[in-house]
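What follows is a structure written as structure tokens; I'll ask about it next.
Of the protein chains in this complex, one is absent; all others appear in place.
To keep things simple, chains are lettered A, B and C as they appear, and every chain counts its residues starting from 1.
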Amino acid sequence: MIAAGVDIGSSTSKAVLLNGDDILCHSLINTGAESANSACRTLDEALERAKLSASEIGYIVATGYGRVIVPFAQETVTELSCHARGANWLFPSVRTILDMGGQDCKAIRCDAAGHLENFTMNDKCAAGTGRFLELMARVMGISLDEMSELSLEAKAELRINSTCAVFAKSEVTSLIREGKDRRDVLAGLHSAIAARVYNLLRGIGVEPDLVISGGIGKNIAVVRKIEERVGLSALLPEEPQIVGALGAALFARERIMLGKE
Amino acid sequence: MIESLGRLRKDRHDEARAWKERMGKKVIGVFCCDVPEELIYAAGMLPVRILGEHEEASEGNLHFPTNVCPYPTSCLDQALKGRYDYLDGVIVPNVCDMIRAMHGAWKLNTAIPNVYFLEVPQRISNHGVEFFRENLARFQRSLEEISGNSISSESLKQAIDVYNRNRDLLHRAYEMRRKGLVSGVELQEMVLSSMLIPKEEHNRLMDQCLEEAGQRHPAGDGVRLFISASMLDDTDFLQLIEDCGGWVIADDMPMGSRYFFYSVDNEAEPLEALAKRYLARIPCPRKMLPQARFEYVEETLAGAEVQGVIIHNLKACDCHLYEYPYLKEMFEARGLPVLFFRGEETEAELETQRDDIEAFIEVLRG
Amino acid sequence: MAFGGIDVGSVNTSVVIFEDARILSHLIVSSGELDSEPRRAMEKALEAAGLDWGELATVVATGRGRSGVDFAQKWSSEVVCQARGAIWLFHTARTVINLGAESSRVISLNEYGKVQSFATNDKCAAGSGLFFESMSYLMEVPVAEMGQLALEAETAEEVSSRCAVFAESEVISHIHRGVAKERILAGLHRAVADRILDLVSQVTIYRDIVLTGGVARNPALVKELEERLGFAVCLPPEPQIVGALGAALLAGKKSG
Partner (left out) sequence: MVTSTSAKKHLQTTLEVPALRKKYYAESLQQGTNRKVAWCSNGIPSEILEAMDINAVYLENYATVCAAKRLSSGFCRAGERAGFSQDVCGYARILMGYLLGGEEAPEAPYGGVAKPDFLVVNSYSCDSRMGWFATMGRTLNLPVYVLDAPYQPQGGCTEDVNVIYSESQLEDFVAFIEEQTGTKLDRDKLREKLDLARRSHDIQVDIFEMRKAIPSPMGAGDAYTIVWPGMYLTGTKECDEFYQRLHSEVSERIEKKIGIVPEEKFRLLWSGLPFWYNMALLNYFEEFGGVVAIENAYFRYQKSLPSQHKDPIKDMAISSTMRRPYADDIEQRAEITLDIVRDYHVDGVILAFNPSCRLMYVLQPELKNVLDRHEIPNLSIECDMADERTYSEGQIKTRLDAFIERMLSGRK
């Protein structure tokens, strides 16, 4: 029996298909402006990759920002519980998860069995989120991957003062216009994100091991800055963006095993 | 000499530690202008005003939420970072919500001994003065316990003299500021430093400063401004105004005239005189005396030929925020343009304020 | 004799060349481009006016980056330049609402056209050009069309958040619930108009009101503001150059 987890994030939508203990496949698409059908599109793409038909799925759990409007899900679970369960499955030693998603940033504490223990979220301000980095990449005319590499080559680190994402953008443009080295500006941006995220983590206390998930988990420069601040090296999932969808699939599997159709 | 006052403020922690070692006496932290420092002084201890810093309150933010007045959070942050480890006590007066919260917060989160709550009546009445006098008597007994010295009526009268003299000196500097002999930043440094070092030492410094200022020929081509502010625990804001061509010749700030405007009547019984002065002295907005508050502002305005007013209130400070619309009306009724800032005590804030201050001064120059 | 006014903003730079009571030429260039360097921008404007540097008597610079303009004879604040430019365009102007790329400002004038008070909002991005730009990226609607699209909606989807970034996450949740774009945009313009009115109410406003700044070109926002103010506002043909125009007028007065 196939278990499916669908995570409708504010920027990207993900789906994971699970058969017993192995992950059959996953998919990831931009949620975009027409989100109602993006849930179907992301699940269809996963089914196509796994060469399965919808009828073979035993149970579907939806999570994420848009979880309420996923038409075909039997159950919804919040992304907080899903990230705890998914991270625990990938790394059983995890106790603290930092999920840096598109629109928000979550700090989660879980126990040895992956149960959600404590959490705090910043969904009020874009600073420290995926979209903040996207905005900055667009302003500096580089791709997200280049951002990470360039930042690692920085010699100095320029202070970025504005906390509001919209004003950080104009601060970055004026720094560049003054001829500052792009790499130092990037290093400053990444360190501002790390500082912001560190404050969030302190709200729930950090216990090793630390897992960093979400799109920004792929940005090594930010990860290194966070590790410096927290004083812990982080475990990084191969696919940091699907941890939530994986957790949802694990909940679906649990329901199947409990005999719930 | 006047330039050196700024250094006294910046190195206040080292100065206090050095004094403590040199004299083998105790240092008592004080919040706000409502605590009669004369009593602490008469007990042979050094009263120092607790100030925040223009840096991120990384520790303080774990104990206080974001939408509150940033000054007390910053003070707790300094304590949590060990900058106030030399204090032998902290006096918290019953002033406003956030300062009252300092009493619980410092007791719960710092190892500093003798966190003392001083009852201050919130309404001015003769019963209030009696009640405040009784509380000052209780306060005196506690200070005697902490210091191990007794406070005689004589030593209290002597302390009141030293403090009154300091107020006169600051008052003369206040008059010189109007004539352009002392800048707004310099007067604020004088007031701030007065709150941080032993009073008679500050009196000696002030004698030299006034003498030095007396020989200057009056500057004063700047645009004459009145500054109404809540808490400003450093001189950066006034420095920014004077860099932009402003000339601060009158103010109603706690770090300005509010601290020294009225002296203590040293003829009457000391505790009674202290109770009267510190209860009814310059009403800060929270004393619920709108009329007396506006009369005081008018008193400082009179004869100052001010051209414009800058009001700087810290965010989420209820006392000032409620008064602001009426204070603004009062200034505008006198044809004085008003520029308002909602302060957040962040590092980057000053740069964003520069643009508006330059525009305001250009407008006033006409 | 021609006079130059240059407004160096953090997002756009605009130049006006002015001679015997006429605007000879004007130029708006976004600061990302090469031509936004002040000297090059002034050269391009002079070219458009058919003049060369020699015929330029005096130049006044304004805007956040004004101190970087070394060839200016005077540097003046945006408040003074916006006011002077607005009065030249509309003699009955008593209030100027400048809706710039990064900040918005309301300026109140007395009956002689002199600035009596002003208030600035550079802390919250709601209503700024940058805000509309990031909304346009989010909703996949070009900035120029956002106003028009909002006007087409019969009913608006309420966007209640007061802070720009909250508003963005709220818009995203509306998108997720499949709300039509024009209804979201209509709600957004109402929220922004309210935020601008919060600023405007910090000074006493008198008629006539002049709207300046790039955001003033948005028809839906103008309509919402007029509904709240209760009377029509004056719209300059080119709202983005009013600051540079004021600077050019100051340059004329300075050497006149």
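Here is the rule we go by: contacts are C-beta pairs under 8 Å (C-beta built on N, C-alpha and C of every residue); 3 or more make two chains touch, one makes a residue touch a chain.
Note that the structure is predicted; figures quoted are calculated from it, not measured.
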Chains still shown that are in contact with the chain withheld from the display: A, B, C
Option touching the unshown chain, where B:7, B:123, B:179 or B:334 are the choices: B:123
Full-complex contact with the absent chain, from B:280, B:304, B:319 or B:350: B:319
Listed residues B:100, B:165 or B:178, member touching the removed chain: B:100
Residue numbers in subunit B that touch the chain omitted from display: 62-68, 94, 96-98, 100-101, 103-105, 107-108, 117, 119, 121-123, 125, 127-128, 130-131, 134-135, 138, 285-286, 288, 290, 315-316, 318-319, 321-326, 328, 342
For subunit A, residues in touch with the removed chain: 65, 77-81, 115-121, 123-124, 205
Footprint left on subunit C by the chain that the document does not show: 158, 160-162, 166, 169-170, 173, 194, 197-198, 201-202
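Heads up, the rule we're going with is that only the chains that are shown with their structure count from here on.
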B-C compared against A-C, more contacting pairs: A-C
Averaged-CA centre spacing for the pair subunit B and subunit A, given as whole angstrom: 48
Centroid distance [mean C-alpha coordinates] between subunit C and subunit B, Å: 41
Length of the line joining the C-alpha centres of subunit A and subunit C, rounded to whole Å: 38
Multi-partner residues of subunit A (each touching 2 or more other chains): none
Interfacial residue positions of subunit A with respect to subunit B in the complex: 161-162, 199, 202-203
Interfacial residue positions of subunit A with respect to subunit C in the complex: 8, 10, 31-36, 65-66, 69, 103-104, 123-126, 135, 138, 164-167, 169-170, 173-174, 177
Residue ranges of subunit C touching subunit A (in the complex, touch as defined): 10-11, 31-32, 36, 65, 101-102, 123-125, 128, 130-131, 134, 137, 139-140, 163-166, 168-169, 172-173, 175-178, 181
